[in-house]
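A protein chain is absent from this complex, but the other protein chains hold their places.
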Amino acid sequence: MPERFAYLGPEGTFTEAALTIAVERAGLPETPELIPCATVPAALETVRTGTADAAMVPLENSVEGAVPATLDELATGEPLSVTGEVLLPVSFALLARPGTTLQDVKRVMTHPHAAAQCRGWLAGALPEAEILMGSSTAAAAASLTDPGSAADAAIAAPIAGRHYGLVELATDIGANSDAITRFVMVARPGAPSEPTGADRTTVVLFIADDHPGALLEILSEFSMRGVNLTRIESRPTGHGLGRYCFSIDCDGHVKDARVGEALMGLKRICSDVRFLGSYPRSDGGLPTTRPGMTDADFASAATWLNGIRDAGGCG
Amino acid sequence: MPERFAYLGPEGTFTEAALTIAVERAGLPETPELIPCATVPAALETVRTGTADAAMVPLENSVEGAVPATLDELATGEPLSVTGEVLLPVSFALLARPGTTLQDVKRVMTHPHAAAQCRGWLAGALPEAEILMGSSTAAAAASLTDPGSAADAAIAAPIAGRHYGLVELATDIGANSDAITRFVMVARPGAPSEPTGADRTTVVLFIADDHPGALLEILSEFSMRGVNLTRIESRPTGHGLGRYCFSIDCDGHVKDARVGEALMGLKRICSDVRFLGSYPRSDGGLPTTRPGMTDADFASAATWLNGIRDAGGCG
Amino acid sequence: MPERFAYLGPEGTFTEAALTIAVERAGLPETPELIPCATVPAALETVRTGTADAAMVPLENSVEGAVPATLDELATGEPLSVTGEVLLPVSFALLARPGTTLQDVKRVMTHPHAAAQCRGWLAGALPEAEILMGSSTAAAAASLTDPGSAADAAIAAPIAGRHYGLVELATDIGANSDAITRFVMVARPGAPSEPTGADRTTVVLFIADDHPGALLEILSEFSMRGVNLTRIESRPTGHGLGRYCFSIDCDGHVKDARVGEALMGLKRICSDVRFLGSYPRSDGGLPTTRPGMTDADFASAATWLNGIRDAGGCG
Partner (left out) sequence: MPERFAYLGPEGTFTEAALTIAVERAGLPETPELIPCATVPAALETVRTGTADAAMVPLENSVEGAVPATLDELATGEPLSVTGEVLLPVSFALLARPGTTLQDVKRVMTHPHAAAQCRGWLAGALPEAEILMGSSTAAAAASLTDPGSAADAAIAAPIAGRHYGLVELATDIGANSDAITRFVMVARPGAPSEPTGADRTTVVLFIADDHPGALLEILSEFSMRGVNLTRIESRPTGHGLGRYCFSIDCDGHVKDARVGEALMGLKRICSDVRFLGSYPRSDGGLPTTRPGMTDADFASAATWLNGIRDAGGCG
C-alpha cells in the first residue's frame, strides 16, 4: 500500500510543492497518496488518527514569521514528531486562463499575504486592477477554473498553475525575491533517524515559573554546551499574558552528546520539555560549535570522570 | 477641535472597547472622534498622516499570541510611539436580532479565532448549527443588521451587540474565561510621559550579526541591571530564515536609571535599537528588581565614581 | 604495623593538633606513628615516597589566607589526594618554663604571623618585652627547653606547652578570637571515600588559553549545575604574569551527579583539570543547591533522554 501524506491544501499550494520535493528526495517505491487538508490542524489530525502516515505543514516564513497554528498544534496537541524539513523559495506568479493577456486583467484574486508581497509589482504593472481576497493562493488559482469566476487572474505558486491548467503571465513578482518558507514533515512519535552530522532538533520548553531570568537560564543550557539556536519563538500558553512557552530549533541531533546534555539540563529546570524531533537540515549547513563539544570530547571527559571516581588521582 | 482616534474596526470590535476604556481614563474635555479602520496598518497610517492623533491596535493575546501586523508595523514602518496600553478580557457573546431565541439559531457567523475558542460551547448548546466565517467578529455582528443575512446569530464582543442593536442570547461562551488581549495606543513620536513607578517600556532590537549567543548577550544587558522582561517575540527581518529582530517589553521607564543604562548597553551591541515608548502599566503591577538597582543606587554610584575620578581615594 | 602520619612540625604545631584530632576521629586500632617534617613539601614528600601513609598540612587560614606551599605542591607536584579536612580555631598562648611569672618575661619568641596577631595583647600586657622571631611557633616553644635560651617565653599553640613541659602564663591572646585554620589530610591517589551528603571536592583548573572571560566560563560550569564554590584561589603557573591556575573547593562529592557533570564540563574547556579529592566536610555544613540538581533529578533526566533517543515522543 502506498504511503499517504497529508498537506495544507488545496492542491497547488506552496505546501504541496514542498511535499513533492520531500517525496522525490525519499525515493519511495510506490507513488504516494497526497491528501490536501483545509487547515494545519486538520492536516496534523490525519496523522494522529492514522488516515495519513505523515503531514507536510509550514513552520515559518522569512517574511511573515512563524506559523502560529503549526507551533501551537505541535506544542500542545497530542504528541507528534518532526521527521524532516524542506526550505522552499517563495516565488509568486500571475496566473490566468490560457488566452488571457496582461491587458485583459481587471481583477486579481490572491491571499492577503501574497497581495502584500506583490503590492509593488501590481502598482507598476496593473495599477487599475481590483484585488480580490481568497482563502489561499491555491484557492484563488482554483477559482479561475470556474468560467464565471469574479477574477481574471490569480497570484499563486507556479505549481498551482500546473494543477489548474493556467498560464503564467508574469513570474517572480514578489517584493522579497529571497523569501523562503520552511516546511516540516510531521509523523506519529517514533525513534529519530540516525545523526547525519548536519542535523536540527526541535523542542518546546515550558518555564517552571515566571521568575526573571528564566529565559536566560534556558539559553545558557544551550550555549554552555556549544549548541547554537537557529530559531526561538515565544508562544502564549493560554494561561494569561506573560506566560509563555518557547518553541526552539537548535543545531545538532538528540543523539549528539552536547545536545543530549543540554536537553537533560533543560528537563531539570523546565516544568516540561517536549521533544519534537531531530532530523537532517535541508540546507546542509554544518554546526559551528565551541572547542571541546564534540562527541569525542564528551566521551573522553566521561572516561576521565569514571577514572577519578573509581581510583582517584588526576584521571 | 476634539481629538481623533483611529482603531481596528469595524465598530463593535474588542479594539473599540479598549479604545473606549482609554478615552474614559483620559477624561478628555470633548468627546473624541473615533475612526474605524479596516486593518492595523491602515489604523497606524492615519496617525502617520495626521488624520488621527493616535490609534488603538491589538498587540498580543493570551491565547493567540502576538499580533504580527502590529509588531511588524511598529518595528519597521515610519516611526511611531506607544503611549499607553489597555488589557481587556476577551469575553464572547452570542448575539442576535431582538426576538430571536436560541432555538431559532441555525447559522452562526463569527471570525475563525472566535469560532475556535467557542467550539466547546457551540457543540453543547447548538450542536446542529452551521458556522459561517466573517472577516471579524464585529463584521459578523454587523451582518445581522441586514434582514437578508445568511446568519441568525453572531459570536462577537458584547460591545458589538450594543452597536448593532442586538441582544445577547448567551454570554461568556469562550473556552478561556481568563483570555486577555493587550491593546496599545500609538501616536506620533514625542517625549514619553513622566515615570509613574509602574511603567513599561517597549523596544525593538536588531542583532548586529547572527553570532551564537547574541540573544544571550541582549538578555544579559537587561538582567545585569535588574530589568525584567515581560514579553519577547522574535520576528523575521525579511532577510532570510534565521535573521530575526526581537520585540521586547520590559518593566520600568526609559527615565529610570537602570532602564536607561540597559538601553545604552543594547544600543552599543545591537545594530539598531528602536525605542517605541515608556508608558504606565495598566495592570498596576510594580517592578520587582534586584537590590542595588533603584535610581538612588545609580545616583549614589555615580557620585562615588565622580569622587574617585576627581580625587582618588576610596570614594 | 601502625599507620604513619607526617605533619608540618616540629612537635607542638597547630598542624600536630589538627592531626591529633583526625587520628582520634579515625579510631585506629593501633597508635599511629607521627612524623614531624620541616616544611610542607617535605611532609608531602614522605607520602609520595611511602615513608608515611598520609600527611597533615595547613591549606588556608581565615586571617592569613591560603598557604601557597600547600596549594602549589598539590597543584603541580607528583599527584596526591586530599582525603579529609580538620578546621581548628587558632588559639595562642604565652608559654614559659615552670616557675616563670608574667613579670619575669623580658623577651618573647614566636613566629612573625603569631607576633602580628598578638601585637595588641603584647602592647598591653608586656609593653617592654623584646620580640624575637623563630621559624615556627613550635620552634619558639621548643627553644625554651634550652636553659640558655635567649627568650623567657614563647607565643605558640597550647599543644606546644604540653609537648615541651611549659606552663601557660596567658591564653587566647590573639586579636582574632575566631581565627580558624583549615588543614587537609593528604594521601597517595586512591578511590575517594563514599559520599556522605555533606562533602567537599577540591580541584585545580588550568586555563586552556588566557582569553578574557575564561574564569567566567569556569564559574558557569559550576553554577549551571548548582554547585557552590567555597574557596577559589588563583596561583601563578610560573609561566609569566597573568598566567594562572585556579585552586577551587566546591560543595559536593565527585560521585554526586551535578559535581560529576560540572567536572566533565571543566575537563572539556580547561587545558587540564587536576582532581584532588572528595571528602567529608568537617563543619558538617549541608550543600544548598538550586532546584533540579539532585542525583534523582539527574537520573530522571537521563531516563527521559534515553526514552526520546530510543523511541521519540515526549519522553
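Miscellaneous remarks
Going in written order, the chains are labelled A, B and C, and every chain counts its residues from 1.
Simple rule for what comes next: a contact is a pair of C-beta atoms (placed from the backbone, for glycine too) under 8 Å apart; a residue touches a chain by one contact, two chains touch by 3 or more.
This structure is a prediction, so every number in the text was calculated from the model and none was measured.
Across the entire complex, contacts from the unshown chain go to B, C.
The chain not shown here is touched by just one of C:233, C:261 or C:297, and that residue is C:233. From the set C:3, C:64 or C:168, the residue in touch with the chain omitted from the display is C:64, counting the whole complex. In the complete complex, the hidden chain is touched by one of B:28, B:123 or B:264, namely B:264.
Within the complete assembly, residues 60-65, 68, 72, 87, 176, 178-180, 182, 212-213, 215-216, 219-220, 223, 228-236, 238-244, 288 of chain C touch the chain that is not shown. Seen from chain B, the chain kept out of the figure touches residues 79, 81, 189-192, 208, 220-221, 224, 254-255, 260-261, 263-265, 267-269, 273-275, 277, 290-293, 297-298, 300-302, 304-305, 308-315.
As a convention for this text, only the chains that are shown with their structure count from here on.
Taken as a graph of touching chains, this assembly forms an open line, each chain in contact only with its neighbours along the path. In this assembly, the C-alpha centroid of chain A lies 58 Å from the C-alpha centroid of chain C. Chain geometry summary: the mean Cα position of chain A and that of chain B are 27 Å apart. Centre-to-centre spacing of chain B and chain C amounts to 60 Å, using the average Cα coordinate of each chain. Listed for chain B are no residues, as none touches two or more other chains.
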